[in-house]
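Sending over a structure as structure tokens; questions will come in a sec.
All protein chains of the complex are present and in place, except for one that has been dropped.
For chain A:
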Amino acid sequence: MADIALPVSAVETAARREARIAWLLASPAIVLMLVFIVLPTIAVIVLGFTDFELGYGSFRFVGLENYADLISDRTFRRSLWNTTVYTAIVTPISIVLGLGIALLIESEPRGRNFFRTVYFLPVASLLVAMATVWQYLFHPSIGPLNTFLALFGIAGPNWLGASSTVLYGLSIIGIWQSVGFNMVLFMAGLTAIPRELYSAAEVDGAQSAIDRFRLVTWPMLGPTTLFVTTISVINSVKVFETVKTLTEGGPNKASEMLLFTIYQEGFVYLKVGYASAMTVVFLAILVVLMILQYRFLDRQVHYT
């Protein structure tokens, strides 16, 4: 009996020892996760139900008052709308350009590294610094862009200074900054497509490049495209650097965007409770986007 019991308990001790070591190795991560992710997220949800303002000693729970205020807050509504427009411009264009450039580079043996480097360069550049270059490029009177347009007799707009064009100006910068990232992801997706599929498609009568794209490349790129789309949307929703550096939400709130509005309310006006409610809306948007991605992913046919 003892002969049988001994190895069992030895195995048990070993398992317990392993679990103890695992806890030990994971504990710094667990503690930090609690302190910097879990607790703040819970706190932001709770604060969203209060009228907490930094600098005032006391605060009280106000229920859904903040959310009711948000619905009628014109700045916040403007901000949501602008973020939607910005995302609706930047995401599709940067995906199509990223895919187009990836296809062109893949089909062209010459200069592959050079082009990849050039298009990727904005991803590796300090966006806040490059935004000031764009400010100069967009300058209404001395900016190279309008000087160039004037050569053709076109009077360029006051890109970042007029409420009718400021979103387009910021979108151009956003596209310029994100195309390289999408391109690199698409290039990785393209190299993963087995060559035989193309020859097979050709045998089946797909003669033109467009047919081959429609029948092989596009369906095979499905998972990549979905991922690039999600990440592009999320990154667009998170636009902040260019807004803060170049427009401060102006002129006339024409470039108010979600994160900038949260920053302004929470960290400039110190209305923490109200800004927390905005943050919860922001988080909800991210959660919905992720759920949509998983939904799509579930329905997707995996070819590989």
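As a working rule, a residue touches a chain if its C-beta (ideal position, glycine included) is under 8 Å from a C-beta of that chain, and two chains touch if they have at least 3 such contacts; residues count from 1.
Criterion: contacts and distances are computed from a predicted model.
Note on the omitted subunit: UniProt lists it as "Carbohydrate ABC transporter permease", one of the names in "Cytochrome c-type biogenesis protein CcmF", "Carbohydrate ABC transporter permease", "Sarcosine oxidase subunit alpha" or "Fe-S oxidoreductase". Remark: the omitted chain is touched by one listed residue; of A:Ile71, A:Ile142 or A:Ala155 this is A:Ile142. With the whole complex as reference, residues 15, 18-19, 21-23, 25-26, 28-30, 32-33, 36-41, 43-44, 47, 54, 101, 104-105, 107-111, 113-130, 132-134, 136-137, 139, 141-144, 147-148, 151, 176, 179-181, 184-185, 187-188, 223-224, 226-227, 231, 238, 240-241, 244-245, 259, 262-263, 266-267, 272, 275-276, 279, 282-283, 286-287, 290, 297 of chain A touch the missing chain.
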